[in-house]
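For this view, one protein chain was removed and the others were kept in their places.
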Amino acid sequence: MTRNRPDPSLLFHPRMPGNWWLRKRTYFLFIVREFTSVFIAAYLIVFLVQLYQLGNGPGAYQAFMGQFASPGWIGFHAVALAFAIYHSLTWFYTTSIVIPLRIGAMVAPRYVFTLLNVAVWLAVSAAILAIYLIW
Amino acid sequence: MNHRKTLEPMWWGLFSAGGVVAAFLIPIHIVLLGLAIPLGWLPGSAEIFQSWIVRLYLFVLISLPLYHWAHRFSFTMSDLGLRPIRKPLAILCYGSAIAGTVVTAWVLLRI
Partner (left out) sequence: MSERTVSLKVTRYRPGQDSTPTAQSYEVAYPDDWVVLDALNFIKDHVDGTLSFRWSCRMGVCGSCGMMVNGEPRLTCSAFLREFDSQEIRIEPLAHFPVIRDLVIDMSGFLDKLKSVSPWIIRDTEKDPSEGEYLQSPKQLDAYHPFTACINCLLCYSACPIFGLETDFIGPAALALAHRYNEDSRDQGSAARWNAINDHNGAWQCTFVGECSVVCPKSVDPAAAIQRLKVDTAKQWVRSVLLPWGQK
């Protein structure tokens, strides 16, 4: 294509600084949102080890679970929980952007869909708790 | 029209499914197994894991969020400066998720 183009050798090409994600609050929160996946995966690997110990017999399982009361493990689970909740909330919000909630001919405001998801989330969580306790 | 073949729709689909599973289910599991039972607020019984339905559920609960991690981690690390090794990074991340899926199935089968 031979359209009028600026001479490439005369252009100034800007470069993104490596710390771009620290330069704006929304960029930083975006990176935090993406890194929730790391904490969730880390928790799931711990959970997997827990289930592995269960396969090794009741003794191994009890010994492994016994460590969980230590401040280090409580701290790990508390941090993982904080990131997991942040994931849930940001996920429900972003989903509300992707999927417009139609009520009749109108599109409902996004917070309606977000709050609806939060309600379902709380109900599902309560159900899982109930199933565990009744079992 | 010759349609381009790429697996990105599949990885994105697994990422989305994992994100949904993680958003709705992970927090209560951390509360229950990571905090409430170790702190003695609730009784700790492992009997529930004997059920096949529960184990099938756990397979979904653990495996899908691994793809959610693989997708986000690979993209985010690229955005944070690893763009030159984007391809090997993606192979490593998605490969780890596949390996994690196999390990999850194995762990759940030997309970």
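Letters A and B name the chains as they come in the text, with residue numbers starting at 1 for each one.
Following the convention adopted for this analysis, a residue touches a chain if its C-beta (ideal position, glycine included) is under 8 Å from a C-beta of that chain, and two chains touch if they have at least 3 such contacts.
The model shown is predicted, which means the values in this text are computed figures rather than measured ones.
**Q** Need a quick check: the contact residues on chain A for the chain that isn't drawn.
**A** 3, 5-7, 10-14, 16, 20-21, 26-27, 30, 34, 94, 97-98, 100, 105, 107
**Q** Residue by residue, what part of chain B touches the chain that was omitted?
**A** 1, 3-4, 6, 8-10, 12-13, 16, 72, 75-76, 78-79, 83
To be clear about the criterion, only the chains that are shown with their structure count from here on.
**Q** Using the touch definition from the top, list the residues of chain B that touch chain A in their complex.
**A** 19-20, 22-35, 37-40, 42, 44-49, 58, 61-62, 65-66, 68-69, 71-73, 75-76, 79-81, 100, 103-104, 107-108, 110-111
**Q** Once bound in the complex, which stretches of chain A touch chain B?
**A** Residue positions touching the partner: 18, 21, 31, 34-35, 37-38, 40-41, 43-48, 50-52, 54-55, 58, 61, 65, 68-69, 73-74, 76-78, 80-81, 84-85, 87-88, 91-92, 117, 120-121, 124-125, 128-129, 132-133, 135.
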